[in-house]
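Here the complex is missing a single protein chain, while all its other protein chains stay put.
To keep things simple, chains are lettered A, B and C as they appear, and every chain counts its residues starting from 1.
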Amino acid sequence: MDRRQFLAVGGLAAASPVLAQSTGGDVHDADAALFREVNFIHDGLGLSPREYAAALHEATTRRDLPADNYSNGGVIEELEAAFARKLGKQAAMFVPTGTLANHIALRKLAGPDRRVLVQAESHFYADSGDAGGVLSDLNLVPLAEGRSTITLDEVNDWVERSAGGRVPMKVGVLSIESPVRRRDHEMVDFDELQRVCRRAREQGIRLHLDGARLFNLPYHSGHGVQEYAAMFDTVFVSLWKHFNGASGAILAGDAAFIEGLYHTRRMFGGSLPQAWPVAAVAAQYVDSYEADYARAWQVTDRVIALLKQDRRFKVRKVPMGTSRFFLSVAGVDGAALRERARSRGVLLPRPNPDSGEYAMQVNPSVLRASPEVIAQSLLAAAKG
Amino acid sequence: MDRRQFLAVGGLAAASPVLAQSTGGDVHDADAALFREVNFIHDGLGLSPREYAAALHEATTRRDLPADNYSNGGVIEELEAAFARKLGKQAAMFVPTGTLANHIALRKLAGPDRRVLVQAESHFYADSGDAGGVLSDLNLVPLAEGRSTITLDEVNDWVERSAGGRVPMKVGVLSIESPVRRRDHEMVDFDELQRVCRRAREQGIRLHLDGARLFNLPYHSGHGVQEYAAMFDTVFVSLWKHFNGASGAILAGDAAFIEGLYHTRRMFGGSLPQAWPVAAVAAQYVDSYEADYARAWQVTDRVIALLKQDRRFKVRKVPMGTSRFFLSVAGVDGAALRERARSRGVLLPRPNPDSGEYAMQVNPSVLRASPEVIAQSLLAAAKG
Amino acid sequence: MDRRQFLAVGGLAAASPVLAQSTGGDVHDADAALFREVNFIHDGLGLSPREYAAALHEATTRRDLPADNYSNGGVIEELEAAFARKLGKQAAMFVPTGTLANHIALRKLAGPDRRVLVQAESHFYADSGDAGGVLSDLNLVPLAEGRSTITLDEVNDWVERSAGGRVPMKVGVLSIESPVRRRDHEMVDFDELQRVCRRAREQGIRLHLDGARLFNLPYHSGHGVQEYAAMFDTVFVSLWKHFNGASGAILAGDAAFIEGLYHTRRMFGGSLPQAWPVAAVAAQYVDSYEADYARAWQVTDRVIALLKQDRRFKVRKVPMGTSRFFLSVAGVDGAALRERARSRGVLLPRPNPDSGEYAMQVNPSVLRASPEVIAQSLLAAAKG
Partner (left out) sequence: MDRRQFLAVGGLAAASPVLAQSTGGDVHDADAALFREVNFIHDGLGLSPREYAAALHEATTRRDLPADNYSNGGVIEELEAAFARKLGKQAAMFVPTGTLANHIALRKLAGPDRRVLVQAESHFYADSGDAGGVLSDLNLVPLAEGRSTITLDEVNDWVERSAGGRVPMKVGVLSIESPVRRRDHEMVDFDELQRVCRRAREQGIRLHLDGARLFNLPYHSGHGVQEYAAMFDTVFVSLWKHFNGASGAILAGDAAFIEGLYHTRRMFGGSLPQAWPVAAVAAQYVDSYEADYARAWQVTDRVIALLKQDRRFKVRKVPMGTSRFFLSVAGVDGAALRERARSRGVLLPRPNPDSGEYAMQVNPSVLRASPEVIAQSLLAAAKG
């Protein structure tokens, strides 16, 4: 069983519904049904516990998998090295969650300058319980409210404001999330990002990239992950969103920044005694993800074209978007559609209760079937 | 020597320049020259060390002034009681600076909900070195950027945003400064303030008023200090801005809030072993300030009317303003004008280097001379 | 494959060396060699990655294992309920590490009283990078330096000292670790513990038990885990030390204490998106551990008795000890002994470089072989 097996099964290219072959109930049939579903819900394959455990088990039988010791060494160290290489950074550290990866990065980058500019819509600002202020003495200033891109004007304004208080404050860090999850995975505008980063550098402001889904950017922006990473001092990438780990994140930066940082991870209670069970599966997806994602969009675009031939199907793409598009299916009950699609091996998200739209997530699970099979499954599901 | 003496000297009502009578150099002449200057610079009388010490000395000879013990008891307790009464609050505590008064209030009001809405232009947000985040685990959210009034929409938006994070946050406190020093002492719009406070109450959000210059509001807004104070859980008022203390602030609130709070003051290093020397002078201005300020504006308006008869003098008032107006004097060198006015006993601020305007501060020192004398002094100074 | 299979394989009761049967190299032989080793190193079975993944895989095939969602629900919720029941507490929460479990407990228990009494030798005080002070505003007071048991006198002294400062401090929490890892797993004296806890209760001091290895206490002290847990407001138990999870901890307490606490876990970056891969294996050991541990000591005592017949073997037990005893083997090179024992399926710790003693850890892996086989393996290893 290799990575291909986890993605797509050749036989599905047949005109049969996605899961046609696998309807049995016993263990072997169950095994046969693994790694088959196409989902438009997750950032990745959305492995079930059974699939995940099978993949993990296989990883331990393929070779003598070296365990980590309190999240140091072993397969964790291998992953760190692989991501450092991919990102063009000197070093990297595993962190059990993205929340902690962002937090540790900002905490250390800030040094004595605790004022940190962030997007109001960013995950760290909006979803971490104000961890930066509550635990790490940071003043997070939320910018770009209701938007994805912090502008050069905003940066200039806040640098000046900060310097103009009775206690002049230096902005310590500028943190950027791209794509922005809370904005339907919209990208930050690349040109403005370059200007903003250049200005920050001039001001001695350190730069952090929340690149949880960084590996989706190149397909849409034309700029490679290393090109992005080079603009920042530190970069966080999620291990579970695209790479199908159960949990975990990579924080990459200079060797001097990463050195000894595992002490901070432990202080936060983030040094899992053994981390390999949540991260080892991710290793096999690192090298192929970008190509798989590109192919996933090619398949998806073909699926969309096929669906559009049915006038009930409408598709809306997000300007500056990445992995999300919106689907609406006129005149079809959402719950019923989802249930019928599911029975054909295609998982749909819940439709938005107001607009009726499905926020469709594109990921490599679409490579498990041909565009025709997927489209056919959805059209059939719409028919009832 | 009573309070009147510190404000205005009857003889000045004559047509002579403000300080005509006092040109000698020896101690007695010097004494005669005390408490004479009219200033358009300070929030209060701008007492010189000599004046301040004379006033303090006099306060200790008038009666057996009871000292405080680590900022508790004695004349400090008297001041606390006087302000609690004035503000219609159950209790009050002396704090050595307004920065600390605001900080202690927000820290305690927030309780477990560390998200605090503030004005971006407020003193505590802009001028305290991010103390709230750095020392007290608060996440201060700066609203109303470039404006004075936080709107109901902003409050609603941030209540909702905060509740919508993956870690739902309750906004703990809403802090309002009015008038806003960084906005030329502009008032917060009263009607919007009422709506905002009502909404906050409904949401269980606690309310703090940075009323450093609260006692200036009634003259301009028509709403009394108690009317303002009643909308908030806690109110800070400065002792030195209007009341001519050397330093210090009053923090007023419920008895339950104030009780034991002096321990927090001490933890911050804010319990002066003896505070009375910075605060005792303020006592004598508490009761009369509001009336004095109103009269000060009457005098000032008359001065303005007289000045306008000279076409070189132009006056610009701040919409929603309080103690500040802008004066420009066409064709007269700023440094020379200030020097000549000073020699006539009228102190002017430095003109704005770009606009040439003088940001004139209205305070009871104008009661030390008649409007005619003050206007005459300025007209003469403009003449050269 | 059930739990028994992971512990001991009947065939080992034969006189053959522990691993006699399993010398092959192919996958099936490798599988045959799994779950065979006896270790005197770990707190538990010391599963290898291959063993761990096999156990996890089996758990997902035995039933449709429900995944958790950000560490809430699914198999995690089942584990929480199981431990709450075992400990006689109303509720429990999974936390990814013991460091964080202790931290979250102390942080919340302390409330406004940030002074916390701890053992100087405790794991949280000594090994967490001062997390309590650095992140959570706690003042951890290290008591019982060089000992395991905080005495009633010490508690009384510090309650009094704390109350007698110029800012009177209430001690907020008393935290006790038992057994104490840094003291060779020595128990805290039970009678003194009772007195200390009673006194703390009288003073309104909250109580936390770092019971990472709590389930070892009953066999040695005669007091059940619920008897211990009842003395404390909150109890932490490790999932990986005895229960063979890869990571994780349980924090148990009142329903009111646990409710909403997952928000704090997330704020710390401790809410793994999927935690089940590190915790699911632990579930199968919860019910049997205490009995297994008791039997493990019975086997071990028999092994000791057999070893002592060889005069080179000497055993030293720890007074008030739990899972550790010290073994010395006169005249035998440590590295060689370990290597020969290992080849017979018995893992020994590195000897202390000064004393030459092996700090032997007793755990249920000894149940995988008979005492005679284990003793024989060691005696043979000592022979060379």
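List of remarks:
In the analysis below, a residue touches a chain if its C-beta (ideal position, glycine included) is under 8 Å from a C-beta of that chain, and two chains touch if they have at least 3 such contacts.
Keep in mind that this is a model prediction, so the values were computed, not measured.
Taking the complete complex into account, C:169 is the one of C:59, C:101 or C:169 that touches the chain left out. Annotation: of C:41, C:134 or C:380, C:134 touches the absent chain (contact as defined above).
Only one residue from B:119, B:178, B:216 or B:271 touches the chain missing from this view: B:271.
The chain that is not drawn here is touched, among residues A:167, A:256, A:305 or A:330, by A:167.
Where chain C meets the omitted chain, the residues involved are 114-115, 120, 126-130, 132-135, 137-142, 161, 164-167, 169. Although one chain is not displayed, chain A still touches it through residues 70, 137, 166-168, 263, 266-267.
Mapped onto chain B, contacts with the missing chain fall at residues 27, 30, 48-50, 52-54, 56-57, 59-61, 64-67, 95-101, 103, 128-131, 134-136, 240, 246-247, 263-264, 266-278, 280.
The criterion applied here is as follows: only the chains that are shown with their structure count from here on.
At the interface between chain A and chain C, over half of the residue numbers appear on both sides, which makes the contact a same-residue one. For the copy pair chain A and chain B, the superposing rotation over Cα atoms measures out at 180 degrees to the nearest 5. Most remote chain with respect to chain B, judged by CA-atom centres, is C. Annotation: 61 Å between the Cα-based centres of chain B and chain C. Separating the centre of chain A from that of chain B, both taken as means of CA atoms, is a distance of 51 Å. Each chain gets a centre from the mean of its Cα atoms; for chain A and chain C, those two points are 35 Å apart. Under the contact definition stated at the top, the residues of chain C that touch 2 or more other chains are 263, 266-267.
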